[in-house]
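The complex appears here minus one protein chain, its other protein chains still in place.
Chains here go by letter, A, B, C and D, matching the order in which they are written, and residues are numbered from 1 within each.
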Amino acid sequence: MNTRASVQPRAGHLFAPNSASRVRRNGAYWLQAWLPKLVLAPSVAAALFFVYGFMLWTFVLSLTNSRMLPSYEFVGFAQYARLLSNDRWLVASTNLVIFGALFIAICLAIGIVLAILLDQRIRHEGAIRTIYLYPMALSFIVTGVAWKWILNPGLGIQQVVRDWGWESFTFDWLVNPDMAVYTLVIAGVWQASGFVMALFLAGLRAVDDSIIKAAQLDGASLPRIYWRVVLPCLRPVLFSAVMILAHIAIKSFDLVVALTGGGPGYASDLPATFMYDFSFSRSQIGMGAASAMMMLAGVLAIIVPYLYSELRSRDRG
Amino acid sequence: MSALEIRNVRKDFGRTRVLREVSLSIDSGEFLILVGPSGCGKSTLMNAIAGLEPVTDGSILIGNEEVTWRTPAERDIAMVFQSYALYPSMTVRQNIAFGLEMRKVPKAEREATVERVAKLLQITPLLDRKPSQLSGGQRQRVAMGRAIARQPTVYLFDEPLSNLDAKLRVEMRTEIKKLHQTLGTTIVYVTHDQIEAMTLADRIAVMREGRLLQLGTPDEVYNDPVDMFVASFMGSPSMNFIPAQLVRDEHGISLAIGAASDPYRLPFPAARTTPDLDAWVGRRVVLGLRPEHISERTPWGEEDANTHPLTTEVTVAEPTGADILLRVRLGEDEVNARVSPKQNVTPGDRLPLQVDMARAVLFDPERETRIA
Amino acid sequence: MSALEIRNVRKDFGRTRVLREVSLSIDSGEFLILVGPSGCGKSTLMNAIAGLEPVTDGSILIGNEEVTWRTPAERDIAMVFQSYALYPSMTVRQNIAFGLEMRKVPKAEREATVERVAKLLQITPLLDRKPSQLSGGQRQRVAMGRAIARQPTVYLFDEPLSNLDAKLRVEMRTEIKKLHQTLGTTIVYVTHDQIEAMTLADRIAVMREGRLLQLGTPDEVYNDPVDMFVASFMGSPSMNFIPAQLVRDEHGISLAIGAASDPYRLPFPAARTTPDLDAWVGRRVVLGLRPEHISERTPWGEEDANTHPLTTEVTVAEPTGADILLRVRLGEDEVNARVSPKQNVTPGDRLPLQVDMARAVLFDPERETRIA
Amino acid sequence: MDNVIRVQTPGALLARGGIYAALIFMAVVYLAPLLVMLLTSVKTLEDIRAGNLLSLPREITFQPWLHAWSEACTGIRCEGIGGYVWNSVQIVVPAVVISTAIGALNGYALTKWRFKGQEWVFGMLLFGCFIPFQVILLPMAQTLGWLGLGSTTTGLVLVHVVYGIAFTTLFFRNYYVNVPDELIAAAKLDGAGFFRIFLRILLPVSTPIIVVTVIWQFTQVWNDFLFGVAYSSHETQPVTVALNNVVNSTTGVREYNVDMAAAMIAALPTLLVYVLAGKYFVRGLTAGSVKG
Partner (left out) sequence: NNVEVLHWWTSGGEARAVGVLKDLMEERGHQWRDFAVAGGGGESAMTVLRSRAVAGNPPVAAQIKGPDIQEWGSLGFLGEINTVAKEVGWQALLPEVIIEAMQHDGDYVAVPVNVHRVNWFWANPEVLAAAGVDDMPTTWEAFFEAAEAIKEAGYIPLAHGGQPWQDATVFESMLLGIGGVDFYRQAMVELDQEALASDTMIEVLKNFKRLRDYMDPNAPGREWNAATQMVVNGQAAFQIMGDWAKGELTAAGLTAGEDFLCMGVPGTDHTFTYNVDSLAMFKVSGARAREAQLDLARLSMEPAFQEAFNLAKGSIPARMDLDMSRFDSCAVKSMADFKASADAGTLVPSMAHGMAVSSDAQGAIFDVVTNYFNSRRMTAEEAAERLARAVRAAG
């Protein structure tokens, strides 16, 4: 043993750190080092192929003039040019901004308020929580018809309120091209705000009780305690919530199909429905792929900073 | 004037009674320390004083005004929590100013106060950091700063130093003491640490299972414990409890320890014998002797009437640097003793020691109460 | 035979070098305690020994066999974690037996071992509880039981007592000491607690910023620190560092403290002067004196050549029960002193004290290393 | 927020009343669509034509439910959607079990066995959450074709597993990050290997997050329509496709009560899961998966 130690040159580690010892690693050590990677490998391979591979494939398609089925006749960025000059795409993108912003903002607002209210030692909290949460369990394929009725001026809220005697009551967003996108917000908020509530409720429950006590002693009123002290603690939750909501907003498809069908006209179209329509109903897979790439670019713009900060904060923490 | 008065306070959590008829009164400017084993209700009492928990019964007065049913904000109290409870999203400056802001203190005044407090606690360079960027000791000072900024009638400290490491703890202890001396405020302070309790307190309140057992100066509590619990709770290593028989002999009243055939006798200080003690003569008692009262022989020991020689076998010797802790035989038991590090001791040695009976105490072995 | 040997171990986390060429060797049956400030690399060293973190360079030998690149399972080591790390889903029995099960010990033998260990640690009645149903001290014992059951070559304890309260800590400390004596095992133990370090260790290793500063018996480390860091780290309150000038006078070499015009002089023990010390005459040094070496006058003090009288003003007096901690003026500084509780001291008094120079140490004020 | 001294002033009582009123109002709002569906599903067709949405049925009939379960036509098969529920179960159960298991293992490997580039692996997997499913419809079809899994239940399970891994891994990783590393270290020293540590130490403490993941995955897979319709065949269509065929036939007379009953039947399993396991959901989130 001593001979080996003395034979090893002192400066050895400059070139090959403890190369001599490395030789001595046995099978068990090797397995221990590689098992985690092996376990992750199938998932990584699947992601590489099924996510990144397909993304690449879609990108390639967006450079072709594929129509009904993929073809590989390259046309450069012509599909993007067509896309950007397409009125409907502009409407769809604008709608996504409106829908996304409102959907996220309102879900957060309602979710936070409900979480705070539910945190006040409410009787039957469990039951109420389940009621708020259940919309997340249903897809719009299931609830779409009900929603269409509820928002339909002739059948739904407007009619019910008029039947109650308020004759001039109008709630016709569903059929109003300028307002239709807001009905998407309503239904979307209905579906996701309960989930946001659950996230925040969980967050509230995790906040150190003594911070709230300290704020009480400092003389803050309950609303101020929440606003100034508790909510700022929930920034990580807020971040997760925004991310989940953003991804729901970007992926919103069933919602549009079930509720407005993109109408009136295409006033309530979103990129997801646009992409689907062009790829599959209109046999313009090339352009559909281009719109998909634009969507992905949008997702990247949101998710990359998130991942970056996530990775950074982990480095720090 | 009593700054804080607690009258017959009871507190139940559902079925469990956590505080049982606690009454105490704290003078203005006094430093009161609450000690007691974990779960005895110290934090509950603090919370009740602060108004963070409604009491089940009894009343609380602050500055001679009844506040039992006031909200925490309406009581003039500041509290430092064991976990510091700094607002994580605010800077140190904002943390300190928050209480003032809530009380609508004008901005300029707020800033001046923050500066003053920061200077006092030497955290001026940290004012713009977030709590997560502070070390434990710094956080602790910020928590204190937040309390100090407000200048309330009463401060409550709930184990404020328990998260610090030994060295920092000593430093912070000194700072708190200074602070109390400078500000002259009323403080109620919970701690598990003996040294902290002894060095900081004007008075110490010892609690057990929701009851106040003893309230007195550190000296009283340490040297004059009301029962075996208090006696064992204060001091580390804790007081030796030695079974003995109370006998009357030529010196007056003595304690016979060990084998009945050949007991070791320790005379009880004549000055401290009371008439009540006579009733115990011939019965078994428990002799309470602190480790520092069994120590190496000193020249003056011979002169002192209360000091008695004892030569006995050492079973364990633990040098701690500043002292050597010993376990030595006494009668049929082993007891803790404490000698100077100058001594050269190894287990198995027979060592000449002396027992100082001046501060020895006697307990009823059944009821565990103090006899003398 | 050395049970554990660490040779030139380096460990980097990315760019940060956490361990720098640490080498040490532990004899079979030895109790080694690692101390050092938070973040100095103690846990990292433990993890390296256990094989939980690969080292960057160097090698580790257990029982004279190189294990640097073996998995933790293949090293014959058991570890007790600060957080206990009991398996929450298993009963105490299963927790203790798990390591044996993994090593394919037959069932009957496993059960016998669990019973034996439980008996040793007095946790037999708890065997069928889950960890969540145990108190802190009980958990600690189970964690220990889990380690003991395996009878490995080396035990590692990473701050096993730091989560316990003061009283429990003292009890557990004694148990660990007994255990070590009964089982005669090799132990590496990390602690922040001075008393723990001093009382348990056969040898103490003091670390700082990934380096091993001193390795020695508790006595050596306490009385013969290699530098100011080690000196200040051990002992509470910590050693007084007093700026002084080394002068030669009629007694030999002395330390002049305070105003140059009227210095207070303390002769350095003649027996301990070395030729090297001469080089320092006339230069500024730091005198290290522990608080217990500044104490009340004793009759023998007058006889001792190394003991010098000092009458000075007390600024702070903190009775801790067993002692009184003082801050007293010495020259232009204040120093900590420690006197018996028999003394009656109030701040402002001028008190006759004595300074025991027998264990005084001298440091280079710039490099902070020991001179004598 | 507990343990506040609540002064029983009229104002405080009013505030408390307000909180309850707000909560109940919101509960009604959340329930409205379900209520509309439920009411409609027990009305007769005449009733539906005559009244408005919220009017109570004049007579309650369970005929629509029976019809939807066992008689409604989906294409030329008039066997109701009952049979398709079984198809869905055959897809959902393996998909949920496998994706949860993989997610758990991934989360474990990512948090408890440190290696270089781990965060990047995680980030890379996480991105899979965000890919719009329409994008991968055709490439996936081609791949399934290559694999010979076109129009099979196995193929559908594969698709759901592949695109479920991102979320399940995210959930488990965020949960396992908070499980103390010492636990794993202790088990390593006790001689347990990679899988044993997972099975014996980690899995028993994972119940809350398993519940969250299973609920999430169950909902996602059960409600999926796009993959279900694109990669299934005659025999393997999940219930959502059957429901779509019942509800979305654009020619002929629409039997709204049957549509609604069918929708309710298709939604029942997920609703049940939420109602039964809902409380663990919040608990599981508290236990970890919230941490940003």
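What we mean here is this: contacts are C-beta pairs under 8 Å (C-beta built on N, C-alpha and C of every residue); 3 or more make two chains touch, one makes a residue touch a chain.
Everything quoted here is computed from the prediction, not taken from an experiment.
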item	value
Hidden partner chain, touching residue among D:R196, D:R254 or D:R283	D:R254
Residues of subunit D in contact with the chain not shown	49, 73-78, 137-138, 140-142, 144-145, 150-151, 229-231, 233-235, 241, 244-254
Subunit A, residues in touch with the chain not shown (by the definition above)	67-70, 82, 85-88, 148, 152-154, 172, 174-175, 177, 180, 257, 259-267, 276-278, 280-284
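Throughout what follows, only the chains that are shown with their structure count from here on.
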item	value
Subunit B and subunit D, separation of their C-alpha mean positions in angstrom	57
Multi-partner residues of subunit C (each touching 2 or more other chains)	71, 73
Multi-partner residues of subunit D (at least 2 other chains)	4, 193
Complex contacts: residues of subunit A adjacent to subunit C	1, 5, 13, 17-18, 21-22, 24-26, 28-29, 32
Touch list for subunit C against partner subunit B, complex	37-38, 165-167, 170, 177, 192-195, 198-199, 218-219, 222, 233-238, 290-292, 298-300, 316, 318-323, 325, 338, 340-341
Residue ranges of subunit A in contact with subunit B within the complex	208, 210-211, 213-221, 224, 228-229, 232-233, 235
